[in-house]
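The complex appears here without one of its protein chains, the remainder shown in place.
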Amino acid sequence: MKKRAKPEGKAAAIGTDAALPESGISTEPGVTHIEQTPPEKKPVKALSKTANMGALREMLYFAFRNPKLLIGLGVVVFFLLVALIGPHFAIHDPIYNIDGPPHHGPMLHHHYFLGTTPEGLDVFSQFVISLRLAFVVGLIGGGVAAVIGTVVGFTAGYKGGIVDEVLNMITNIVLCIPVFCLLIVIASFARNSIKGVVPEALIIGLVTWPWAARALRSQTFSLSSREFVSLARLSGESSWKIIFKEIAPNVSSYLFMMFILLFGGAILTASTLDFIGLGPGNTITFGQMMQNAFSGSALLLGYWWWFIPPGLAITLIVGGAYFMNVGLDEVFNPRLREM
Amino acid sequence: MSGPQNDARDNGEAGLLKLDHVTKVYSTGTFGGGQLTAVRDVSFEVKPGEVMSVIGESGSGKSTIGKMILRLSPISNGTISFDGTDVSTLKRRALKEYRRDVQGVFQDPFSSYNPIFKADRVFAMVKSEFFPGTSGPEWRNKIGLALEAVTLDPTQVLHKYPHQLSGGQLQRLLIARALLLDIRFLVADEIISMLDASTRIDVLNLLADLKGRGLGIMFITHDLSLGNYISEKTVILRRGLIVEMGETQKVFGNPTHPYTKMLLASVPQLHHKWEEIAEGLKVPDSVVIDKEAAAKKTYETVSEILAPDADDSVIVETEPNHLVRFSPEEAREIEPAAVAGKTE
Partner (left out) sequence: MNLEVENLRVYYRTLAGDVQALDGVTFGVDDGEIMGLAGESGCGKSTLGNAIISLTGRMKYIEGSVTLGSAELPIWDFDEMNHHRFNDLSIIPQYAMSAMNPTRKIGKMVGELLDSKGVRHKEYTPELKRRFELVGLSQDVLNMYPIELSGGMKQRAVMVISTLLDPSLLIADEITSALDVSTQKAVAEMLVEFRERGFVKSMIVITHDISILYQVADTILVMYAGKLAEKAPADTIINSPRHPYTRLLISSLPEVGVTYTGKRLTGIAGTPPALLNPPEGCRFRDRCPFAYEKCLEEPPFVEIAPGHQTACWKEI
């Protein structure tokens, strides 16, 4: 066992203050009033590359280095580009042009890039139109749900009291409504008046916001009890100003991720609705393509170009969005970042 | 209870902040079935250039009083007046004007700043709400003066994020913010309890210096030695009730209420051991014990089994500027005439 080396013969007598410069120190026990000169200022060294960056720049720094985020974003952006540019290459009308060779595989001839259906319809045209509409549903449906969820969540979380109780009740009621049943009922009755995906998207938006409101409410609740909110009130800021200037920026990452999830969810919900035949009647969507393929026994007959593209597209877009979210979580939450 | 305070003994100067029978009741449970009384019939007065310590343990209601004064929490009963005006009913513009006079600093410096913005944004917030017309250079000058008053170096604290500054700097920055408004009253709620020992004293000295500017300060704390250091007056709170109050020297030098004695006996001091102090304070054996709590054996300390003051207890002035709460019987023994103004 190692022993500490004891210095030799250095023990000073107890209680003496050996000559110390700039005294002002008395030898009375307990009273050690010492004069000081302030130390020279040392420049503060940046501890790491990101120590001096603002929160936004630090986030962007990590964002561009996160593989999950980049891959997910890449996939979604790819499909977005196809949706924007694709229709220029789709020269055949997807619903009415039945001049194509029936149930033919993909070919470059006559721009039937993804082949034709048994009726001779151009699968590629159907695909790109559906893709556009999918984004429309996602953005509108997700957007509406995000707006409602945000307003309800912030208000309930910040105001508390009776306002919170009432909003909670409403949220719980909407949450308990079986979404599909409601959508089916509405769609059945409004079958003829659902023209295009926008009404469908709106309905989805009006029904899928509760979980977002709930989650945001609890975030807002905990932030509201932080003292910087009290300080903002002491500075004379009004409630709405506080919510948008103090609280919202702190949950901005959450709002972002929330929107992405609502976007993906809206696309899935819409596809499902369309698949069971309750989608808009005057256009073509992924769900409807799948439904047509299913009822046309595409799987059995091997018409892979008909059901794989729509299915794959939905999977990749929604999956890509969710993947992006996982990456974003790592970017926004410093503790998840690998050291 | 305003009687003994407002007489000719005090040099006739008008009180800056006055609490009259202030009570705070919280509703608990779904849709507010139950009730919790956090503050009960509290009355006191703070003069300009005076520091008043409000001392209590957790659950004493001290922070609640601070919040009510700052109008962050509504008052259930009673009045709070600033410069003679009742502040509990102020709205919008009048309320904003009130904020120019009365501000607060809180316990956790890191919670007081919005983490995603720079620390000096608290100054910008004040400017946009209270000084929208001020020019850039004029405002910078004002900030310079405020920072000087709190002994902070502008080059060290401006344009930095909260996590780049120390707790002491952050608290002083908040005091500077309050000074920008030229306030006349500051509520300091446990502002140094989260700071390191070597920086605490600097902030404490700063507060003491500010009283020289005529600022009235309410210093809320659980630490008696801090209260003793800077305050002229002290209020001891227990479970929402004032049990003892008055000139700091008298309350600390001649503690009368058993709870005050208990508190003083529990403070760890630097040059006297607990046994010494307890002997000196002679906590009487006849102290009324809450028998139920003692029997359950789930009590914390003597402080918990000390029976709470009864609803009909009264405040009596035992010596000039020293008031203590007694049961009616004890009060009659001390000064039958002084059992005036029932407080419950």
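All chains are identified by letter, namely A and B, in their written order; residue positions are counted from 1 within each chain.
Keep this in mind: a residue touches a chain if its C-beta (ideal position, glycine included) is under 8 Å from a C-beta of that chain, and two chains touch if they have at least 3 such contacts.
Not measured: the values here are computed from a predicted model.
Considering the full assembly, B:S166 is the residue among B:T23, B:S166 or B:N254 that touches the omitted chain. Only one of the listed residues, B:R71, B:R99, B:K142 or B:R200, touches the absent chain: B:R200.
Considering the full assembly, B:S266 is the residue among B:N77, B:S128 or B:S266 that touches the omitted chain. Only one of B:M125, B:L224, B:V316 or B:A331 touches the absent chain when the whole complex is considered: B:L224. Those residues of subunit B that touch the chain absent from the view are 57-58, 166, 196-202, 204-205, 208, 222-226, 228-230, 248, 252, 262-271, 273-274, 296-304.
Please note the rule applied: only the chains that are shown with their structure count from here on.
With each centre defined as the average position of its C-alpha atoms, the distance from subunit A to subunit B rounds to 45 Å.
Residues of subunit B touching subunit A in their complex: 30-31, 70, 72, 96, 99, 103-104, 106-108, 111-118, 122, 125-126, 129-130, 153, 156, 161, 164, 174, 270-271.
Listed in rising order, the residues of subunit A touching subunit B in the complex are 30, 41, 44, 51-52, 54-55, 165, 226-228, 230-237, 246, 249-250.
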